[in-house]
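Here the complex is missing one protein chain, while the rest keep their positions.
Right, subunit A next:
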Amino acid sequence: MPRAIRGVLIECEPAIKSILIHIDSTQLNNDAIIEDLDETHLMVKEQMVKTLQARLDEKLKETYRVEVPLDDSDEDKGM
């Protein structure tokens, strides 16, 4: 009989995947990721998904900035 393992399949870009693996090994004690499946897929413990997501968001905030969109105000227009 084959084995069935409960978990959450995570699909992401390779870059994000390597960040996730890094987070798992440095911050989470290798406790979140069950298996590294392929370039874009990871198998993660169900109860750890939220933590992992939160840590990833933190990490991305450090590295990733978006330009502030132009804020055209409604007030100026033909009022």
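As a convention for this text, a residue touches a chain if its C-beta (ideal position, glycine included) is under 8 Å from a C-beta of that chain, and two chains touch if they have at least 3 such contacts; residues count from 1.
The rule we apply is simple: contacts and distances are computed from a predicted model.
Considering only "E2 ubiquitin-conjugating enzyme", "RNA polymerase II transcription factor B subunit 2", "Cytochrome b-c1 complex subunit Rieske, mitochondrial" or "CHL4-like protein", the record for the omitted chain gives "RNA polymerase II transcription factor B subunit 2", by its UniProt protein name. Residues of subunit A that touch the chain left out of the display are 1-13, 16, 20, 34-35, 37-38, 41, 43, 46, 49, 53, 56, 60, 66, 69, 74.
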